[in-house]
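Missing here: one protein chain of the complex. Every other protein chain is in place.
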Amino acid sequence: MKKRMWLPVCMTMVLSFLLTGTAAQAGNTIKVGIVDTYTGPASTYTNDVRDAFKLATDKINAKGGILGKKIEFVTRDDKFKVDIGLSAAKELIMRENVDILMGTINSGLTLAISDLCEKEKIPFLVTFAKSEKITGEKGNRYVFSMNENTAMAGKAGAAGLAKKPYKKYWISGDDYEYGHAIADSVWNHLKTLRPDVELLGQSWWKVGEPDFTPYITAMLSAKPDAVIIATGGAGCVPFLKASAATGFNKSVPFYMHTATEMSTLAPLGLNAPEGVLGTSNYFYYFPDTPENKAFVKDFKDAYGRYPKVGALYGYITANFIAKAYEKAGEINTEKFINALEGMSIGSPIGELTVRAFDHQVMFPMFMGTTKKVEGYDYLIATDIVTIPGKDVMPSIEDIKKARGVK
Amino acid sequence: MIKKFSWKALFLGLAVFVLLLFVPRYLPRFQVYLFALIFATGLLAVSLNMVLGLGGMYQFHHAVFYGIGAYTVALFITKTSLSPWLGFIAAPFVSALFSLVIGLICVRLSKLYFGMLQISLGSLVWAVVFRWYSFTGGDDGIHGISVPDLISSTGGAYYFSLAVTALCLVIMFRIVNSPFGRSFQAVRDNPERSEAVGINVKRIQLTGMVIAGIFAGVSGSLFVVIEGSVFPELMFWTLSLEIIIMCLLGGWFTFLGPMLGAAIIVLLRTFVGIYTEYWTMILGIVLMLLILFLPQGVLGFFQEKFETDGMKTIREEK
Amino acid sequence: MLLVKDVQKSFDGFRAVNDAQLKVEKGEVVAVIGPNGAGKTTLFNLVTGQLNPDSGEIIFNNENIAGMPPYEICRKGISRSFQIVNIFPRLTVFENVRVSVISYNKRTFNLFSKAENVAVAETEEIIQSLGLSEKAKRISGSLSHGDQKVLEMAIALGNRPELLILDEPTAGMSPEETLSTLELMKSLSRERGITILFCEHDMELVFSIANKIMVMQHGRTIIEGPPDVVRSNREVQEAYLGGEA
Partner (left out) sequence: MDFASNITLSALFQQTLVGLSRTTILFIVASGLSLILGVLRIPNVAHGSLYMIGAFIMYSVNLFFGGGQAGFWIAVILSPVAVALISLAVERGLFQHLYEREHLMLLLFTFSITLVFGDLVKMIWGSDYRCVDLPSAFQGFFTIFGFPFPRYNLLLIIIGPVVAFALWFLTNKTRIGKIARAAAVDREMVGAVGINVSLIFAAVFVIGCFLAGLGGALVAPTQNIRQGMDHAIIIEAFLIVIMGGLGNIWGALLGALIFGLTDSIGILVWPQFAIVFPYVVVVIVLLFCPKGLLKSTW
């Protein structure tokens, strides 16, 4: 008899799950939904985005919020999977009724959510995905990019490399969109700046490749002047490791976009290779301005660690949201977007502006070289050259061309 | 899996179907979307069970056929100017074709060897989709696929998935209970004996794979309708394992068990995910408990409880 | 009807069947006897295609069937049972038999008709004639060993064979079960005119039913002939019947 109770009990449980209707609507808050990867290697970047976003919103809320409303946010873990993330985004939009969506580090997922947000008319502020398609080819009215993209990174890298004497190049990278996009972007811009460069060849490894030694010897056998490494995320650390182990950095100079970032250099400690050329949006030790110092202090007080590049993205996103609503004067999506287009705010790295045409925040790029410096447990970037945002942004003509509009 | 046709079951099925027709009217949009997603995923799981539970074949990389179905529709809509409906018709055929080719290579082997060879071949397909930027969109996938207006809204997608899933379930139910279905079960239980009674085992396994591929393709095309996106993860091996979990969770010796398993997984993922980042751990624990205490799956458990028939002895002997 | 000529088969250098000779005429009941490991089961496996012979010919109805896959040989009219119970354990008794009837009717690849309604009469007829009617709805894996052996035979009959090969049909059966199996084999032979080839350790049974006996030892055919000839053969007596007879 008792066993027969199972069926109804299970049925009720499933039904109650399903019928958990719309979460309670508190009309007095601005609700932000964050879909991002909190499981797997990518989470080393995304935790900072969330934490800095919280830091900023706490500050805003403490001052009474925006237009009398507090900012509230909920997070969903997409596990770096498009289907899970897309489903979570729908849940946030349809069930949680969020006003704004934020995230994510997965470019494919970002493009999918961007498309969803256009349909649902919800602003989507991208905080880590680097695909240039997001604000380029696939850009739309509702998507904004709060971080640099592959086109910008490539342009910055090319600008730096053009000043060097190297002629014969080899390109290597992660065999996925990000790697190819960075490599293409660097190479195309380098070709325009320095028509005499020559490409000896390229090699691509699978994402998550654990051991780079075989690739390094293959590259050495081609004898290039310099190598462009287009690897991101989890690949950076082991690549630097392998290059230190083989002395690759000493025999061939190479450029790698995020090589100088703290998430890449800190795990390696003092064994990281010196003299690697890299670009980044942010260092907690650069620029040496009061705004940056204040931000680093706040962050360190709150979480006990130094902010990495993701923290900058999370922090400015919160501030952009606050300022845009204030300018709009009411909680209205269309007015919010109109306000955000072309808006500038102050930030730890100086004034940042959202370009009105493609909704891309115009980040300056810092190009530096890895070096051991007294007082740090790991290598840091030195000889930092700032490439201003307007110089690294893709031209509006290029974007129009990519979008197929006149 | 053999079930006598009964008026009671037919009546129950119809009643559920009619009830489901009213879902979009009374439930909020997100739940409607979830239901549609459960239909598509459930259809996928049932299609896998056509070879896994019915035929006892270790189809370890079923997601490939799902992904191919989805990509067929997506490419049809984005790359050709033909009617998108043709894409929906083409999807099962393309999936069937891939099933046939992969099947021809794999059926020579059995059990784990079969499964691992399928994983290798499937991973090759995945690698091609992952790299072929100009055609498949590479690892970014294809997004913003505009399906016909009729089925593009949440409600439209719901009704389309409901109708297609119901139709496919009816067809699959007939196949399960056809002479082919019986023979396939015989092959699952005892391939050697099946050969000795004149059944061409390899051919029946191949046919089973193609049938499963067809319905996986249909389910992939539903995914495009519901989500409007395709991406290479749809054919990654971890998804394949998830589908197998759905089958076992629901009960792989029952017809609708995998559907139930899919519903449980989708709901768990959605609602537990709201409360904790660690939902995979919870899924893992649930699975462990299930395998330890309920090895015949949830639906299998109920079927055993309510329709005895010596099922129990079988389990103990296995 | 069946002619086995110079058939050889070895596993990893071990000659399991070495120059086996056998001739079965239509309507006969032929027994193969020999000590354990003499190669009887291997010989049957070679005839029904579970194994491929290394050399030699197996002629069935004027066609060389050596090396054909089992399902094709089955379709030519040879059915068999196995020494170790070999049924479909998760299916009911009725379904077990129906599977082979479906296969005989060439409806294995029929996807859309209802199996419920297919081959019911034929299946029932077979089940009834073997006395399994009461257990028709049981899951076959839960049957007693004796019943499973009978079911073995029922499955084999589903293919309406011209030649029925039985590998130790009474192994592990109680004396009563053995007796009824004997009766069954007799009636199959007489009433249905099925040619039977079987191997068996129960000498009483062998000599009471077989028209012809073939004796195997070390994979080799020692003698082949009518029961009295075999019984009186000295070589056989020494090698096999020895103390027993």
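For reference, chains read A, B and C in written order, and residue numbers begin at 1 within each chain.
By definition in this document, a residue touches a chain if its C-beta (ideal position, glycine included) is under 8 Å from a C-beta of that chain, and two chains touch if they have at least 3 such contacts.
What you see is a predicted model, and the numbers here were worked out from it, not measured in a lab.
Partners of the chain left out, restricted to shown chains and counted across the full complex, are A, B. Only one of B:116, B:171 or B:206 touches the absent chain when the whole complex is considered: B:116. For the options A:28, A:192 or A:251, the residue in contact with the chain missing from this view is A:251. The chain omitted from view is touched by exactly one of A:97, A:213 or A:353, namely A:213. Counting over the whole complex, subunit B has residues 52, 58, 105, 108-109, 111-113, 116-117, 119-121, 123-124, 127, 131, 237-238, 241, 244-245, 248, 278, 280-281, 283-285, 287-288, 291-292, 295, 318 touching the chain that is not drawn. Within the entire complex, the positions of subunit A that touch the omitted partner chain are 38-41, 43-44, 47, 175, 201-206, 208, 210-211, 213-218, 220-222, 234, 237-238, 241-242, 245-248, 251, 263, 266-269, 271.
The working rule: only the chains that are shown with their structure count from here on.
Relative to the centroid of every protein C-alpha atom shown, the closest chain centre, again from C-alpha atoms, is found for B. Mean C-alpha position of subunit A lies 35 Å from that of subunit B. Rounded to a whole number, the gap between the C-alpha centres of subunit B and subunit C is 41 angstrom.
Subunit A makes touch with subunit B in their complex at residues 3-4, 6-7, 10, 14, 17-22, 38-39, 76-77, 79, 81-84, 86-88, 90-91, 94-95, 107-108, 111-112, 114-116, 118-119, 131, 133, 138, 175-177, 180, 207.
Taken together, the subunit B residues at the contact with subunit A in this complex read 27-31, 33-35, 37, 130-131, 133, 138-141, 143-144, 227-229, 231, 233-234, 263-264, 267, 269-271, 273-274, 277, 279-280, 298, 302, 305.
Those residues of subunit B that touch subunit C in the shared complex are 2, 4-5, 174-175, 177-183, 185-186, 188-190, 192-201, 203-204, 207, 211, 253, 309-311, 313-314, 317.
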